[in-house]
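Read the structure below first, then the notes.
Only one protein chain is missing; all other protein chains are in place.
Every chain is named by a letter (A, B, C, D and E) in the order it is written, and numbering of its residues begins at 1.
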Amino acid sequence: MILLTRKAEFSASHYYWNEVWSAEENARVFGKCANRNGHGHNYTLEVTVAGDVDAVTGFVVDLKQLKDAIEKEVVSVYDHRHLNLEVPEFRATMPTTENIAVAIWRRLEGKIPRAKLYRVRVYEMPDLFADYTGA
Amino acid sequence: MILLTRKAEFSASHYYWNEVWSAEENARVFGKCANRNGHGHNYTLEVTVAGDVDAVTGFVVDLKQLKDAIEKEVVSVYDHRHLNLEVPEFRATMPTTENIAVAIWRRLEGKIPRAKLYRVRVYEMPDLFADYTGA
Amino acid sequence: MILLTRKAEFSASHYYWNEVWSAEENARVFGKCANRNGHGHNYTLEVTVAGDVDAVTGFVVDLKQLKDAIEKEVVSVYDHRHLNLEVPEFRATMPTTENIAVAIWRRLEGKIPRAKLYRVRVYEMPDLFADYTGA
Amino acid sequence: MILLTRKAEFSASHYYWNEVWSAEENARVFGKCANRNGHGHNYTLEVTVAGDVDAVTGFVVDLKQLKDAIEKEVVSVYDHRHLNLEVPEFRATMPTTENIAVAIWRRLEGKIPRAKLYRVRVYEMPDLFADYTGA
Amino acid sequence: MILLTRKAEFSASHYYWNEVWSAEENARVFGKCANRNGHGHNYTLEVTVAGDVDAVTGFVVDLKQLKDAIEKEVVSVYDHRHLNLEVPEFRATMPTTENIAVAIWRRLEGKIPRAKLYRVRVYEMPDLFADYTGA
Partner (left out) sequence: MILLTRKAEFSASHYYWNEVWSAEENARVFGKCANRNGHGHNYTLEVTVAGDVDAVTGFVVDLKQLKDAIEKEVVSVYDHRHLNLEVPEFRATMPTTENIAVAIWRRLEGKIPRAKLYRVRVYEMPDLFADYTGA
């Protein structure tokens, strides 16, 4: 078994806000992220798949298919979007780095021919990232 | 004369939209950036100052004063903000990388003790940046 | 379960020297690192915690608490210090990248509210790093 | 147990081509990589070893021995070479990122004194890498 | 006046060889680069243009036009190619980092609407790059 990882990028806006709480409570828990005008990031995504190396091609996964799946399932939906306002899974779920990693896993699972999705890593900034492995 | 450069970062939202144009014209010129829900970036800022090295301290500029000026004049105003909606200079001016570099120059000019502001570089993404030198 | 990683940095001096050995033996084993005047590095630290995502906040860990724990337990003690001379755990233990990772684990264990410490990675330079997972 | 990772780099040419297939089939499967004049990359290699920290030296592995093994077994053979034409293991095996990781594992296994080879990671480009752990 | 820089990447093979010299002389001058099977790199290209900021759009240059010019004039010709064998300007000129920078300048000059080409920077590796400004 071998792992293959491909990176991709998207730029998006988000904010953290709990409708049930007061403005003060939101500010206390979420700090500057509670600004409802939104702020944004250049997110970096690492998608890792696992599998056997095909004896003829030398590939675990067709790179073009992997790239296309990431583009179609994730980047085309998240890039240059406001995650809270435009991406369905974040209407009722906070678009934290953790939840974005889980959401991308769910979007990609079963969409990559031949190989098994192994890990999704999302960088919100170069010094903060989340990993999800589906369990 | 020697140059000293300090980097800083801020995360912000923006969009490109010309009120005078139709939605079609905005989409044609600005592409995905015309989405009025906004999208965002991790901006990286490089502030370069020029001057003589002080014979006693070995400094062109007091690093703490430089850091404080960048924090006070730029980061505290831009970070976790929606540039179009919350930063005055972008109410009527498009917050492009070019215009952000010019705006930061104007905010910092004359605010750094002892050294002369030499160049402002702004990265919108790792593969796109603008330089402004005040002229 | 999800993993969340936060990076931090500190700059410090160190040297490698075994009091029991001759100068020749120290030079043979530790090479340039045996220089007792010390040399230094910009260390990069990655602290990974594991846990469930809180359904309300979307967080595995309160980022501010994580950042504060790293600052208080590690950065305030190691940054701009000579590790051999000023940090207690390196009085009798060589401050190698491996041992620094173990020492940081011990400093952070039990100090991060809610989440479980999962891994400590320390880069001495961009091309050399150690990982410790507590076992 | 602790992990220690050392990076190294080599620049090499390669192409993907299956002699059994037609030119059309090679182009369909391998795209631009099927150009038989070859193209090239700056590969980055991460070699991770596992072991106990030596109580006296503080090392999992003698860094000089690790560096020398990577240089002798891998870099001196791959660097500034055409992988298909000059490296024996790629005469009959496609030099994909996956297969290069496996080949480097086989070259290094048993050649690093004291520590156990734990993982080989190969970056073909900053946004594409493969991991092999020997099983 | 403001500068705007856009990065792009291409992967290519090359070698250094002077037909007039003996193999010994080529090896003496060009070292490992004289291997005629070729070796390769992930080149990074920075294209800088200069101009006034358009008062309406906030742009020095239409980013899509800049990106398209780089793609059409450079990347589509150099990427996944053997520079000596497949790119006309390197049939009789050594594809050194310096000469590649000059060649890219000549390919791009006059092809970028509105702005003036200001500088071409080419990285052969992260620790080696050349700058050409047309004079």
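As a convention for this text, a contact is a pair of C-beta atoms (placed from the backbone, for glycine too) under 8 Å apart; a residue touches a chain by one contact, two chains touch by 3 or more.
Computed from a predicted structure; not experimentally measured.
Partners of the chain left out, restricted to shown chains and counted across the full complex, are B, C, E. Only one residue in the set B:60, B:87, B:112 or B:130 touches the chain that does not appear here, and it is B:60. Of the options C:18, C:35 or C:65, the residue whose C-beta touches the omitted chain is C:35. Contact between chain C and the absent chain runs through residues 9, 11-14, 32-33, 35, 37-42, 79-82, 85-86, 125-126.
By the touch definition given at the top, chain E reaches the unshown chain through residues 16, 18, 29-31, 93-99, 101-102, 126-132, 135.
Taking the whole complex into account, chain B touches the unshown chain at residues 1-8, 48, 53, 56-60, 63-64.
Going forward, only the chains that are shown with their structure count from here on.
Comparing the contact residues of chain A and chain C by number shows a mostly separate set, under half of all numbers used being common to the two copies. Comparing the centres of all chains, each the average of its CA atoms, the largest separation from chain E belongs to C. A centroid comparison over C-alpha atoms places B as the chain most distant from chain D. In this entry, D-E is the pair from D-E, B-E or A-C that repeats the interface of A-B, since more than half of their contact pairs coincide by residue number.
In whole angstrom, the spacing between the mean C-alpha positions of chain C and chain D is 29. Separating the CA-averaged centres of chain B and chain D is a span of 41 Å. Between the Cα centres of chain B and chain C there is a gap of 34 Å.
Counting partners per residue, chain C has no residue that reaches two or more other chains. Each chain pair that touches appears in this list: A-B, A-C, A-D, B-E, C-D, D-E.
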